[in-house]
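A single protein chain has been omitted; all remaining protein chains appear in their positions.
Order as written gives the chain letters A and B; numbering starts at 1 within each chain.
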Amino acid sequence: MLIEFKDFSFKYRAQAEPTLKNINLAIESGEKVLIVGPSGCGKSTLAHCINGLVPFMYPGEITGSYSIDGNDPQKLGIFGLSKIVGTVMQDTDGQFVGLTVAEDVAFALENDCVKESAMKQKVDEVSKAVFIDDLLDHSPKELSGGQKQRVSMAGVMVDDVKVFLFDEPLANLDPKTGKSAIALIDDIQKRQQATIIIIEHRLEDALYRDVDRIVLINDGMIVADMRPDDFLSTDLLEKAGIRYPLYVEALRHAGCQITPGSKPQHIESMDLSGYRQKFLDWMQSVTLPKPGITKNVILSINDVGFSYDKTHPVLSDVSFDIHKGEMMSIVGKNGAGKSTLAGLICGFNIQDSGTILLDGEDITALSIKERGEHIGYVMQNPNQMISKPMIFDEVALGLVVRSKPEDEVKQRVADTLRICGLYEMRNWPISALSFGQKKRVTIASILVMDPELIILDEPTAGQDLRHYTEIMEFLRRLNRESGKAIAMITHDMHLMLEYTNRAVVITDGRLIADDTPANILTNDEITERAFLKRTSLYDLASKMGIDDAPGLCNRFIHYERSLKDGRQSSFV
Amino acid sequence: MAGRVLSYEKKDTWIHELSGVTKLIFFLAWSITSMISYDTRVLVVMLILSIAILRASKTEWRQVGTVFKFILLFLVINVIAIFFFSPYQGCEIYGSKTVIGHLFGNYYFTKEQLFYEANIILKYMTVVPSVFMFIVSTDPSEFAASLNRVGISYYVAYSIAIALRYIPDIQDDYVKIKNAEAARGIELSKKAGLLSRIKNTTPILFPLVFTSMNRIDVVSSAMELRGFGKNKKRTWYRGKSLRAADYAVIAFAVIFCTAALIITFRGGSRFYNPFR
Partner (left out) sequence: MKFKFGIKEVVAAGIGTALFVALTEIQIPLGFIPNTALQPRAALLAFLSAVFGPIVGCIVGLAGHALGDALFYGSVWWSWVFPDALFGIGVGLFASKFAITEGDFTGKNLIMFNVVQAVSNAIAWIVLAPVLDILIYAEPANKVFAQGFFAFLGNFIITLILGTLLGVGYSKIGAKTGSLKKED
């Protein structure tokens, strides 16, 4: 047995309760295991136990026993473990320690005193395997998210480790790049006969290539440890608040009882014959509402062009409108210029050409602060937004600055924290939060200020379905009830379909489409160019022989909507 | 913000080819000599050499122009300050007093003072080109590696590498944090009052420091996970061993600077005195 936990528990020094409870887990050599679970359930903590950061970096109390490759991890120490376990961390920026790609890849070799020539050879070999061989001289600033991910992988691959540990490798990757990342992980396993452990919220994307087992963690305990086909046939995911792959979810909505025999792991190879009739009937039964569209422009972007260094344009001739009371999305591949565009709207940078109009008035001359009174922006990286050590103070900050009365501040902050699922932790320091929890803090700190236009950069990165739904439903209510305009930058195609009526596609600095999400996803040319990906509902439709795939998506979304609204009214 | 800072640029000159340590030794020897010597003849020769070296490294005005203007401003202020604090420092040093003009009150221009201050400017100017040359032509990663090669502990050498690696990131953070704060309504106001001016920096300083503390945790975990500090030694991907040209430059620097100091002190003091 390569990795074995027996009745293992771990409590962080600062915590009153253990974060991992009674873990029993065995992973054999060569296995590929996917770990899923809601945000903050202890996935990263478990990973840290395997690579030694717990307890050496994050001290705490361990009870029970565990062994890695037959050794006691506490005796091996981090160095000993690093020969066995290679980790690609959740935060790829932190992982990138070298000044250039080549040095970063070579880092582990340097520490092992490998000779220069042997080192160069190994770096060349590995960087070819992950297709970064033409980037060797680049600095981290010059890389896109997907490229950084590859560099991190290469940095771990140089050290012939037995176990590869990936903590959310897909967060922040565009759909196509995410897919190739999963393919890459799979290739690594095949090539090096390694054991792979992947922690990922995007279950469906992670299942793009076969895994041997799925381990579900909830609240620090292992709730399930099964083969994927078996696992997808249970209702455990629903109970834990995690999304099934969309096609499974659709079949479940249609009342189909998923069985392991139908091989639900991949839609391509799934046997749908037993579900077909039931599914088509369900399709028939869901009726669609007429979309109501408002046409009052709140923000208008006209022919905007921008470049950071005045030589390489990052955005050129981008034009589109955001309407009052609209929820829209901005999509496109990594490095397309989406975050840059959001920065221009907020005044972080000033466009080189073109105009931006807010309520019909040119805002070029307005300061960031003045724009901030109307526009709220949740940035992609939560660490750059958080300025207070404590959660409550952080969320209250915007209101305090605007000198709101204390009672009102307290009330509004408490309400917002509840929406974002952080109320129980309101008096915690930010440093004790998981990645997804931090992201929610930044969302809360903008929501609490109640701006007219809200721009969210990857709001659902690192979130589980429950929190995703809570946040998105809240945004939707804001949008419906107070007519707020909401723009979301996202890589999640289903989010785009589910919550927004319109999407603009930006690729290589140009706007290449402005249409309904369904139309965009059916246009091959656009999805190809923008690295988008159709959701598995499209595959489901084609396998079921349904021509109107967007219609299926709509019905699926509408059906879920009616479920949610039903639930909403029951507990609000 | 990043516009004013000097940074490394890859070019193809023999100076770029030299090891970072060679350039560091040269730079240190050069600046120590110009610090100590007040011998005008030595300083003039050094200035001419410095400029020649800067040209050989193909440094362009666009790379250093803004910083250079800044230095000039700084220097002018300092020179004026010296005059007002101590108008006869030069006379004391050179032991004579040749008045050439009257400013006001007790402030007279003297030849000695002018000469003394000209020497200060000269001292400054001999160092500046060597700093420029050192920074624009030294690849930071190679520099860290060569620091270790010449015997500095690789822990310390790597600290320097990390510093160079993270300066742009932290500058970037600084801008982003400032923007995020401003968007939430916190702006650096220019209100007078020292206390409020100090307080005004906290909304940016604090998140910057605290994210950096967080970063220290993350980066040190990442390094530890990849075996940093496992062995007494480590090798370097970008390391360069010293070559003949390096030894030649080091030898030149040592011989030149020793000679310069000998010439300087031959008269018994470090000041060259044209007034006697």
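Operating definition for what follows: a residue touches a chain if its C-beta (ideal position, glycine included) is under 8 Å from a C-beta of that chain, and two chains touch if they have at least 3 such contacts.
The structure displayed is predicted, hence computed values, not measured ones.
From the listed residues A:E17, A:D309 or A:D407, report the one that touches the chain absent from this view.
Final answer for the missing-chain contact: A:E17.
Just name the one of B:I25, B:L49, B:I71 or B:L261 that touches the chain not displayed here.
B:I71
Out of B:L6, B:I25, B:V45 or B:L114, point to the residue that touches the absent chain in the complete complex.
B:L6
In the full complex, which bits of chain B touch the chain not displayed? Write them out.
Within chain B, the residues that touch the unshown chain are 1, 4-7, 31, 35-36, 38, 64, 67-68, 70-71, 74, 77-78, 80-82, 85-86, 89, 93, 120, 123-124, 127-128, 131-132, 134-135, 155-156, 158-167, 169-171, 174, 194-195, 197-199, 201-202, 204-206, 208-210, 212-213, 215-217, 219-220, 223-224, 228-229, 270-271.
In the whole complex, what residues of chain A lie against the chain that is missing from view?
12-17, 389-390, 424-432
One rule holds in what follows: only the chains that are shown with their structure count from here on.
So, what's the distance in Å between the C-alpha centres of chain B and chain A?
44
Quick one: which bits of chain A touch chain B in the complex? Just the residue numbers, please.
Per the stated touch rule, the residues are 51-53, 56-57, 78-79, 82-83, 87, 89, 91, 93-95, 97-100, 102-103, 106-116, 119-120, 123, 139-141, 155-156, 159, 343, 346-348, 367-369, 371-373, 375-377, 379, 381, 383-389, 397-398, 401-402, 431, 445-446, 449.
Within the complex, which stretch of chain B touches chain A?
140-141, 161-162, 164-165, 168-169, 172-173, 175-177, 179-187, 203, 206-207, 210-211, 214-215, 217-231, 233-239
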